[in-house]
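One structure follows; several queries about it will come next.
Of the protein chains in this complex, all but one are displayed in their positions.
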């Protein structure tokens, strides 16, 4: 399958350079007759779009989605759902000065070797802008999943080294970090702004919880549910690690500590809702390491494609911390992966 | 694609329950005319096979591989390479007593929900035994990769909470943990044996280094090289997390610390050899969290498929720490993934 | 893979209902740096578009293609190439009267059973309009193939029962049937118009010749080149049969007559350029049976989705004979299939 497609039964295929005409997605495999609320698709895009707060780039994209096919009179047709988002505020000239430079922390080096020819205007396919297409498709996947009762919630559990001290789901959309702890978020924001003042950027950790996933989703061996979620989430440019349940901490536990046991209160959930690649019926919980934004205005030493050493300062419009905008992207990828597993298991939404 | 297949251009399809007649693999997509040393395939299986040391289960399987097709007069035919490993020492009766019990830390719960009917003899497809087929295929992939100069080396970097303090590659095969630090390995072994004496088990962290991978492997968006490696490695039952380069540590670094910069000494490698999903030409480095073996002899509280609460002690033959035997499996999955990316990029081994 | 995608290395994914907002295609897998002439893409669409002659429907679609991504400064980027064609002249009201009726010869019956809910305006995904997206992608595939020397030419070899008596390639675009024999075409046209006068329609046979295909394309067993071409061409709605070389005639030949033998003049080509699923280096020749247009104005007896018997006369705008417009579609599907086989074999256009 092509490198711009994802999924088995439910597939998405995306296109678009960050500074081209438009970006978009074809979502295929959804059954017919399911009502879709397009306002909620736009709402998810608004959560991901730039220009929301001090934590996000000032690039001004309305990210208005146009549904070209697959939905008729408010319901799915069972045919591919194509969605298009125009690129409007491109500022391509920001990039002209650095067209030949391999930006530190960016994919430029690999692209130069791989393609020999690249759209230097903002990263092309390696730009975070590509993820808007995923969010549009994921917003439909989430509406389908809701019919089954499944909900997916991601949030910034740590940023700039500052962890949340509690998980208050209703606070997530109340602060600029999308953290479930307004007070911690306030300290995160200060810390990030301090870094920005130095021309720098910060990373963080995003946690995702998928609730009401029935036991039995996922498949043995190569399509383990956690393996597919890992591919899904690690395919987001800024993510450098993923762990489920106890995750890396499990490496230091004894079997008797890490195993999930049963009591009157039910099963413990050290495994994070997946055992042997198959959902257990408990919440699926994973965490992702989000690297600090690579585009920074501090001087960095790098080289050009032709090998010349250069100092570079990147003065475009960039997020000081990617966490709050990556939250809806992770939710989208989790929703698409779980919906795919659902269809593989049950064949339709209401089995 | 079926859940027992992996890869795009180079694919493997595996079969076999842990206590069935045989297990095996079909490796497809390899070009014709490449010499293959079958002794080295057997050697990799010997590295994974049970009964090697105090760290591994006493199940006695010779794991002798039989090549059924695809290799003729010592060279590949370009046709599918089928390899079969007979199951011999099955001790299925070990499992009869617990046929109906959902073993803590095992996939039994999900399997019961998913299939309603399972081969209770040792986990069926969720058994670690399934990975022998991957190792056989990976052993051929490694020989192909070597023709390009690429080498892949994994090792236990931490076990039972004890980290290595140095990386001495030539010590890896000298100790029972496959740790690149004989001294640390000795302390790991003591710690694991102490846990075993309590009827318990230990986990650890395995690191994998892929060297001489040229820049430009991997594809943008969903087939990012690190995303595919994550699927590959997370599809191994005991792995609960993966991180590349700085990994979760990157979440706490500033952009200026985490970005790779260029100097006379070349590029730094905080990224772990992959940026934007495409190899940079530097070593690819990732780490995996390996959970403690779930089968332990300590009493655990669990339930049966029909809902009855039960205490269980598991007295079969099980690895006290999975790390040393998972090392060749991780190498195999990394080799298959990188070989696939190589073929997608270059179309043949010697481009 | 989704049912709206085709291909392995080179893939297309299409979307769009015949009376929706737009139709389009994402072409993925093309390497970077290849010059593309977009005028020639439009030219191929113009060959397929309605309103060309007395043989084609009067629906007036300009079918202007917009390239949204993947081509930058006239060359491919190696990223997905998205192309969009707006639907303009929809006349959806033509269909309102027959919304509930299962039109004879159309997919309505299967759609009603499969989806329970369909876009009644002109067939949705089963409309021939969907093939415009294939032609756009095929037009790029053909430009890539030309760099290898491969050419693909299809033509109407028979229509309304009247066969061509000669193959004059330069006459194909000179007549309304796209037949390589202007004189036969003239008789075909008369015969078709006579049928139209009776409220009826005609079918025919289209032949396709792929020249300069090197020996060795295609793969054994399930990806035989003729098997994939068969899927490609049989996936066009109006095609009911396909044969290669001697085709059905081979069933009546002796082995000594049908086998290709070698002499000073080279090999004979009864096989049609494919043996054992692999190209022989000779021209690949296949023929397709094209059924008469199902939409006719004569009264036909049918039923509604709810089971009521109804007489129906279909007075929309429809091709009296599909052959001339299916020619570029068959060329497109052949080009995409052969390009895919080329990439699987050689990895890049200029090996």
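Things to note:
Every chain is named by a letter (A, B and C) in the order it is written, and numbering of its residues begins at 1.
Throughout what follows, a contact is a pair of C-beta atoms (placed from the backbone, for glycine too) under 8 Å apart; a residue touches a chain by one contact, two chains touch by 3 or more.
Only a predicted model underlies this, so the values are computations on that prediction, with no experimental measurement involved.
When you scan C:40, C:75, C:187 or C:223 for touch with the missing chain, the hit is C:223. Contact with the undisplayed chain is limited, among C:180, C:292, C:324 or C:347, to C:292. Residue in contact with the omitted chain (choice from C:35, C:74, C:110 or C:149): C:110.
Residue-wise, the contact with the chain that is not shown comes from B:68, picked out of B:37, B:68 or B:311. Contact between chain A and the absent chain runs through residues 9, 79, 220, 343-348, 351.
The missing chain lies against chain B, touching residues 1-5, 7-8, 11, 13-17, 20-24, 26, 28-29, 31-33, 66-70, 72, 75, 77-82, 84, 114-119, 124-125.
What chain C contributes to its contact with the hidden chain is residues 1, 3-6, 8, 14, 102, 104-107, 109-114, 123-126, 130, 158-161, 195, 199-205, 214-224, 226-228, 230-232, 234-235, 237, 240-263, 267, 271-272, 274-281, 289-296, 298, 300-303, 309, 345.
Throughout what follows, only the chains that are shown with their structure count from here on.
Chain C has its Cα centroid 39 Å from the Cα centroid of chain A. Note: centroid distance chain B to chain C, computed from Cα atoms, is 46 Å. Chain B has residues 8, 220, 344-345 in contact with two or more other chains.
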